[in-house]
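Complex shown without one protein chain; remaining protein chains in place.
All chains are identified by letter, namely A, B and C, in their written order; residue positions are counted from 1 within each chain.
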Amino acid sequence: MLLIHCPYCEDDRSELEFRWAGEAHIARPEAISEISDEEFAEYFFLRNNEKGLTYERWRHIHGCGRFFNAARDTVSDRFLMTYKAGLPKQPVPVADKMAATAEEKTVETWEATEGDAR
Amino acid sequence: MRKYSVFAIAREAIRAHKGWDAQWTSPEPRSSYDVIIIGAGGHGLGAAYYLAKEHGITNIAVIERGWLGGGNTGRNTTIIRSNYLYEESMDIYEHSLKLWEGLSQELNYNVMYSPRGVMMLSHNTHDQQSFKRHINANRLYGIDNEWLTPEQAKAFVPVLDISKTARYAINGAALQRRGGTARHDAVAWGYARAASDRGVHIIQNCEVTGIRRGPGGEVQGVETSKGFIGAKKIGVSAAGHSSVVMEMAGVRVPLASNPLQALVSEPLKPIFPCVVMSNTVHAYISQSDKGELVIGAGTDQYNSYSQTGGLQIITHTLDAICELFPIFRRVKMMRQWGGITDNTPDRSPIQGVTPVPGLYVNCGWGTGGFKATPGSANLFAHLIATGAPHRLAAGLNLDRFRTGRLIDEAAAAAVAH
Amino acid sequence: MSASENSGGFRIKGAGRHTPARTARFTFDGKSYTALEGDTVASALLAHGVHLVGRSFKYHRPRGILTSGPEEPNALLDVSRDAARRQPNVRATVQEVFDGAKIASQNRWPSLTFDVGGFNDVLSPFFAAGFYYKTFMWPREAWHRLYEPIIRRAAGLGEAPKEVDPDHYASRFAHCDVLIAGAGVAGLTAALSAASTGANVFLVDEQPEVGGALHYDAATTIDGQNGYDWAQSAAARLKAMPNVTLLTRTTVFGYYNHGFIGLAERVTDHMARPGRDLPRERLWQVRTKKVVIATGSIERHMVFANNDRPGIMLASAARSFLNHHGVAVGRNVGVYTAHDSAYEAAFDLKRAGVSIAAIVDCRADPGAAVLEEARALGIDVLTGHSVTDTAGRLRIKSMTVVRNGGSDTRKIKVDALLMSAGWTPSVHLFSQSRGKLRFDDSNQRFLPDIYAQNCVSVGGCNGTDDIAELIEEASAAGGGSVSVTAANRFEWTGGMIGAAEGAGPDTAVKAFVDFQHDVTAKDIRLAVREGMHSIEHIKRFTTNGMASDQGKLSNMHGLAIAAEMLGRPIPQVGLTTFRAPYTPVTYGTLVAHSRDDLFDPARKTPMHALQAAAGAEFEDVGNWKRAWYFPKRGEDMHAAVNRECRTVREIGGVFDASTLGKIEVVGPDAAQFLNLLYTNAWDTLKPGKSRYGIMTREDGFIYDDGVVGRLAEDRFHVTTTTGGAPRVLHHMEDYLQTEFPHLKVWLTSTTEQWAVIAVQGPKAREIIAPLVEGLDISNEAFPHMSVSECSVMGVPARLFRMSFTGELGFEVNVPADYGPAVWTAIRDRAEALGACLYGTETMHVLRAEKGYIIVGQDTDGTVTPEDAGLSWAVSKKKTDFVGIRGLQRPDLVRGGRKQLVGLKTKDPRDVLEEGAQIVADPNQPKPMTMLGHVTSSYWSENCGRSIAMALVAGGKARMGETLYVPMADRTIAVEVSDMVFFDKEGGRING
Partner (left out) sequence: MADLALNMATRTLPLSGVHGGSSVARLEPASPAARLSLRARSEDVAALSTALGIALPVKPKTSASSHGRTALWLGPDEWLVIDEGQGGLLQAANDCAAPHSATDVSHRNTAILVSGPGAAMAINSGCPLDLSLKAFPVGACSRTLFGKIEVVLLRTAEDAFRVEVWRSFSDYAFGLLSEGARDAAL
């Protein structure tokens, strides 16, 4: 069960209060009725599904009700940051990114070989 | 390949089992192959086997990041059924079920396919309408699936609580008698042994790090932790990591990778005769040959490659199991684990050609991959060998997300498992 | 006879920590025994000389008690308090005896001493690892029909409970700064240290008392006291601190993401007569900032031939039985070891008056200090020797000893054999936290290396053996400081992993690695020979480590044997992942309160009780209970629904529509927002009017529908389907917050603010008119699709003129607490006029007679408004709404899509099955080409025939066409029609 920092409540809360809401920073096309079928499929269906750093949306649905953005490592499930909706994609601090990558390597090796120890 | 039989066992029994061969070999990779399959799960190994057996292509490598059968093949709850709604789904799952029925003999490896029946519980009018829609479609398609009254369901599964006072009382059930379970590891091992016997190279502990493409965009081979390996054709069958591998070829696929958890109880004497699923309360359960109650839990809500999930997913599943089977409250959970499922927007798989010449993809099986193993492998082999999808898998193409011709089993029935 | 003699002939006077006078009676396999309070079932049985307690999984070999803790693989028993409170697979080494306990052995028939299944042992040459993959394949059906049932009956351990568990379970969420797993020396020290900083501390231990290894280790002194006594006084100090929660009999079963810890507390299983309010077990879900893992280490057995006979056990277990429980595990005890620690067991027993037959040490050079002490105590030590075999069917009688490299064997008589191959650090929780291990080559063990969460391992589980170092480490881990001084009597050395001499490599002996699953050293070698080179393959092929002890004893041995076979260093072969739970956890505990009424909330409308009193049958719709139909005496469902349907059309009916979702959309941009979320145009809707709206998702498929009333320029009353309410609100909030945040509009769920009473039928106006104030509800002043605020029975109300039946209709919304009173008044008026109450079934029939769709029944997430015949509700003028682009995709505009149409059976008495499939040619071979399916089908009393709606490929172009519905027993011919079966002109609605 994750622990998520809600940028509106300014508090760490249990995942139970939240609902995941998909990849972040995918804007609905302005003139949506004019885009091509390919563009629509891209907008509606295609997601990065990153292994590693991902930007995603959550809603504090059983809390303040707000949607917000998060940067999370999908290998360790560690949150690097959360920030309010409407803000542009926030760069992850370099130190955190390094830490995340190190952690990713660690954990991935561990899981990849199901426990091959060093 | 030395044939497995009771006589072989008897012979080995008297000489301390020293005469068994390795079930598969672990060769060093050649510099190139006709076909490389990425991912040595049941689907990938099976595709290699059928390529060799049915299409005469034996210069094949199956490349695996970890150990063969260690992904979702070895982590699922082993349910087999084919009573899906849409033709596209019925085609592939029924093709698969037919292959399951003869797989042990085909591979000379007991995969323990056990048609003990898969029962889906109906709790309300909506369930009933949906199940009857399935049952009727299945019947006209030649697939067994029948409606049971609560009493008939109880006769089939004596531990079922059919009292009217239950929070979600049961108003009937759909039963596919040919559905059941199989031994998951044995499927991977059986295909690996049979493929290896036909000359297929299974290369474990070898991570693919890139897909090399030629001037015309066509595939040329894969970069791996063991160096570059050339290939004329590449089939991607890397459940859990399909997005990552496809990205190496610059192809985006509409997938979300989510943790899916499962658990087993301590071993018990036989108490549970078949597979029971309930979509209304979100649970499915069967009992393994060892006696463990095998329970599939839900999917965590977020994308993750961590193969772990939250405890709340487990507790919610057990709530439902104990609601359906209150006598199990004193049973104990012995082990829980997680896998990564690749889910498409319409919860149906993708198997087909890609924009990259020579690159074929088989992914997005979500929670349904195990039951599809032989069928998917068989049709994937056809796709790779001929360059065009088999009739039975034609609808599973990538283009459906552009046209909107989805195969939305989930929307149609909320039957996701 | 004194109490202590009563409690077993193997009690040692003066030994142990139990009070001789406090006894408890229990039965084992029907025979009655006396135990002391504080005994485990294991210690109580051993006190009476009972070693044989179970049969193994595969070969049904007689098995005894191997350990004294939760790692026990053999001694799994069936423990019951009464018929319903029966628990299979209980570890005898963990379960405390309580007065009246009924205990039975498992996996044997007809009896423990004579078990028919034991024949498997004779056949064992055939049952090598993985044998079942190689046979049982012929004939094809035989696996399922013949072989599998036999295997299943032989496998399994305990019998599942047969009755519903009458006990209850509790759960608590908690938060702390530091959670310490394990209350041995390290855990207690860490807790004292952490508590001194004022931090909130959870200290958790699975045993009934704190102390950990001090239970058996009687030789360590701490702060000048006996170690165990020090532990108890430390615990007392901690308990007295307000910032410390000390939980015993509590297992840290899982270490999950982000400092989330699962604990299972056993509350009553040790009590003879637990109070009724006590939960049997309690689930704790703790979120902690930091974890200190102080879980110690687990002793390993020696792997040699026939190492599984009853009477053979871990050396530390024998010490525990002696020093804590006061029980000698035999009268003439042998020791086989590769580690100094086992010597101390011999010393303790010898001093207690038990004869030590010999210490057999496979090492040439054991620690000098223990050798010295052994000599002083007059114990025979055979260094450089091995035990190669044992004898004794139901209990060990002798061990066969040989000098390493020699061939002369000798038999030494023993009635118990203690063994130790050294200690395995308990890294389970560390591993569950996703930390990474390293292999400590010099000590042949895996230790914590890279941490993935904020936790620290201390003591035995961190490979810290020296007690002074351990205390320093634990104190630092606690974050504060504490002064504890301690001393061991002996420094331990030694240890081995893998098979000892006498376990092979090329013999046929059974040297058990995994006791419960009967995995032997040769099974592991066979797996490697068969090409299983990954430890995960070996594990799965042999099932080593997959039994209910999850490999706590077997994993390291199995790994070492495989590594030796492969000729690769252990770290390259790997270690299987440790998964939660650490020990098995009862489902009931994980479920806790979520059972019966608390399994899932049953939502009831304000008028539920009144409808129940009126005899309503209810149906589940999502979480709601809705009145389904109102049978009068002697009526079945069919008759009741026919009567209700007729009455509504002839006179009137009253229906509880409260469950429909309601959302108040308020703000200057409200209409603009609804324009974007619904396919319809809303700016043209005038205040005081309402309109049927369709919501699509971006993909263009129907997502929800409902009537939307405009109360004011800036205020809309939106209704949704019953099941759709939460997701529609979430969907709206998503667009509002993410895509259209510039709009000034707010959404509030008002589903439960209003009780909604639908009054339908020719006399609807007459029924409600006397109750309505401040509003002219005549047809002229308040025509169809009007909405207004008014007063009903003196309370503020919202009145809708609307109809889901095709009749004159109103929906009366009153604040929910007034619902029952208004319902009662309306019902009384209705019944006086000859109208009736009706339920959801009648509602369904009446709407189908008019061809009104139900989203989720006639649509299924793949249906567009056009498909459903609702293209009139899709604005052609709007340049944007959610779904506008999705609707234009090639497959959504192609011809031949499935469209909603009416179906009339040729025989009007035939009622189609909902879900039945439709074909053009019923005589085609299977697989048939199906054109669509029946979505709704009813007997219509008002039409005097059956009616149905169906999604049919190209349906609108097929009007009048004959199609077929092939059922299992016959084929039904149907005619495609439009969907309006009753009052085609639609005049009644304006009555």
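Things to note:
The rule is short, and it goes like this: a contact is a pair of C-beta atoms (placed from the backbone, for glycine too) under 8 Å apart; a residue touches a chain by one contact, two chains touch by 3 or more.
What you are looking at is a predicted structure, and each value in this text was computed from that prediction instead of being measured.
Just so you know, the chain we are not showing touches A, C across the whole complex.
Touching the chain that is not shown, out of C:11, C:540 or C:603: C:603 (per the contact rule at the top).
The residue from C:170, C:566 or C:639 that touches the chain not shown here is C:170. Touching the chain that is not shown, out of A:35, A:64 or A:81: A:64 (per the contact rule at the top). Within the complete assembly, C:819 is the residue of C:819, C:883 or C:932 that touches the hidden chain. Listed here are the chain C residues that touch the chain not shown: 168, 170-175, 200, 267, 277-279, 282, 285, 287, 593-594, 597-598, 600-606, 624, 664, 666-668, 744-746, 748-754, 770-771, 773, 792-795, 814-822, 825. Where chain A meets the omitted chain, the residues involved are 8-11, 13-14, 16-17, 62-66.
Here, only the chains that are shown with their structure count from here on.
One finds 22 Å separating the Cα centroids of chain B and chain C.
For the pair chain A and chain B, the distance between mean C-alpha positions equals 28 Å.
Contact with two or more other chains is made by residues 66-67, 70, 306, 308, 310-311, 402-403 of chain B. Residue numbers of chain A whose C-beta contacts span two or more other chains: 1-2, 19, 37, 40, 44, 76-77, 107, 111, 113-114.
Chain A makes touch with chain B in their complex at residues 1-2, 15-16, 19-20, 37-38, 40-41, 44-51, 54, 56, 72, 74-77, 107, 111-114. If you check the complex, the residues on chain A that touch chain C are 1-3, 14, 19, 21, 27-29, 32-33, 35, 37, 40, 44, 57, 59, 61, 65-67, 76-77, 85-86, 103, 106-107, 109-111, 113-118.
The part of chain B that touches chain C in the complex is made up of residues 4-6, 8-10, 12-14, 16-18, 20-26, 66-70, 74, 87, 90, 101-102, 104-105, 108-110, 112-116, 123-126, 128-137, 139-142, 167-168, 180, 183, 185-186, 189-190, 204, 265-271, 281, 287, 289-291, 306, 308, 310-311, 314-316, 318-319, 321-323, 326-337, 400, 402-406, 408, 410-413.
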